[in-house]
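Let me give you the structure first, and then I'll get to my questions.
A single protein chain has been removed from this complex, and every other one stays in its place.
Order of writing sets the chain letters: A and B. Residues in each chain are counted from 1.
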Amino acid sequence: MRHALKAFPQLLRTGFAEAVAYRAEFLIWMFSTNMPLVMLALWAAVARSGPVGSYTQKGFAAYYLAALLVRLLTGSWVVWEMTMEIRQGTLALRLLRPIHPLLAYSAENLAAVPMRGIVAIPLIVIFLWNVRDQLGGDPILWTILAPALLGSWLLTFLVMSIIGTLGLWFESASSLFEAWLGISAILSGYLIPLDLFPAAVREVALVLPFRFLLSFPVELVLGRVDRWHALALLVAQWGYVAAALLATRLVWRSGLRRYAAYGG
Amino acid sequence: MRTVNVIRAQLRASLSLAVQYRLDFVVEGLLAILWMAVTLVPLLVVFQARQQIVGWTFPEMLLVLGWFVGLKGLLEGAVSPSLMNVIEHVRKGTLDFVLLKPVDAQLLVSLAKIEPWRSIDLFGAAAIFLYAFRQLGRWPSSTDLLLAAAMLGTAVVVMYSIAILVVSIAFFAVRVDNLLYLFQSIFDVARWPSSIFRGTLAIVFTYVLPLALMTTYPALALLGKLTLPTTVGALVGTALFAAFARAIWRVSIARYTSASS
Partner (left out) sequence: MIEVEHLRKWYRVHRRPPGLAAALRSLFHRPYETVKAVDDISFSIAAGERVGFLGPNGAGKTTTLKVLSGLLHPTEGRVLVAGSTPQDRARSFLQQITLVMGQKQQLLWDLPPSETFLLNRAIYDIPKKEYEATLAELTALLELAPLLGKPTRQLSLGERMKCELAVALLHRPKVLFLDEPTIGLDVSMQATVRGFVREYNQRFGATVLLTSHYMEDVAALCPRVMVIDKGKLIYDGSLHELVRRVRPDKRMIVRLTRPVERRDLESLGAVVEHRDAEAVVQVTQDALQGAVARALSTLPLHDLTVEDPPLEEVMRDLFAQGRAA
């Protein structure tokens, strides 16, 4: 672990250099993340004739802009990378290095965040400024936002790692990941604010881990939770992170055993 | 005849390839259903709050969604995989093999690879239509059906032409697989009727990137609400667009051939 921490800054530097080399791709990926805007178009049309629930037209704008921001900051793509490397057999080269491959992947993902948002994030912030009366004013919530974003990213990354590792058993675990993506699109608040769901669905969605991937930080930005509740949610989020970390370790270990038995 | 045989052989190869991945085969089928549900949920939530959105009732909007699901299946199941294939050819420099074959290259590459399980989307679209019309309590007239079929034709042609344009760019700047991906994600806009958009966006999605043509017009046709000028405009516009795409494709192929010799 000491070695890994020592190597981490260089991993980040290299990851950033790679992201810069792929700047055109990152730009396109960024523009492809447009689902919140598509949803915003619908809700804005709906809210022309008056607010829906507690959301006015401006409220929807703030919600989906914040969702877009969180998605760009906490996204990961390690599943695709792992599946590809398993298929091409280049995972072997990663395994030969004296550093945990997942740690290396995480550095690559983190290092690309500035590149992923280089154009979009300033734009989103400007648009958010236009609807600033919809944002929360409590500095405590804004402080909690930082660890919440980190938690969201970790949770996203770890779930992706687990599914990616399953690729050592199944030829393409990326389909499994698509299923996760579909379910989490709905339950994480990516498509619809969770409080617009019927009560029964909402109750379930609020305790599932999906909420902590996206909705939770968005709620913080909009100031839709009070301080104590926000702290409790942060604890819950990091509980999920810890569980995911444990699961990742288990799956990775047994995945490696299988790899060692069957080869890549 | 030879072309038909070639296409049949290609489809067969795609099918065997798809079947080889056992888990995929089951999972992808389920996935198609899941994504359909994901597409439906927002509408269900929206119509809890409203009876009508910009003049569309729930079943009417379902018609748009039906076209969207079907066309998305076509896009992701047949158009995109084939074009990804071309891009791969260009990158590896193996497109020469395709161009050497005595069949029209555009046809050959555009059906090179399909993902058969995406046909589930077509069944899904059919189910959505049936449900929507039962909700509406009436069925489309035969004229409406005919008109809708014509609009579907234009939708497919437009989609295909856009894809061909994207691939043509691949001959000049090699890494455009992402561009195709971008188009796929922009296509998501077509799940709503075009009247949702106002101002610049409305113009863009009607004329520049004719998404309105793909899902809104066919839905209007089924409802018997498509006006004659719009129909004629759509048909003429589509023909022009397709001709344009074909011309660009030819120029690109010519450039590719001369560049690599």
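Here, a residue touches a chain if its C-beta (ideal position, glycine included) is under 8 Å from a C-beta of that chain, and two chains touch if they have at least 3 such contacts.
What you see is a predicted model, and the numbers here were worked out from it, not measured in a lab.
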**Complete:** Touch with the missing chain holds, among A:73, A:99 or A:150, for A:99
**Contacting the left-out chain in the complete assembly, out of A:7, A:73 or A:121** = A:7
**Prompt:** Of A:50, A:89 or A:239, which residue touches the hidden chain?
**Reply:** A:89
**Complete:** Logged for chain A, residues touching the omitted partner chain are 3, 6-7, 9-11, 13-14, 17-18, 21-22, 88-90, 92-93, 95-99, 104, 257, 259-264
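Rule of thumb we're sticking to: only the chains that are shown with their structure count from here on.
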**Request:** Could you please specify the touching residues of chain B with respect to chain A in the complex?
**Result:** 21, 23-24, 27-28, 30-31, 34-35, 37-38, 41-42, 45-46, 48-50, 53-54, 175, 178-179, 181-182, 184-186, 188-189, 191-192, 196-197, 201
**Complete:** Within the complex, chain B is touched by chain A residues 24-25, 28-29, 31-35, 38-39, 41-43, 45-46, 48-49, 52-53, 170-172, 175-176, 178-179, 182-183, 185-186, 191-192, 196-198
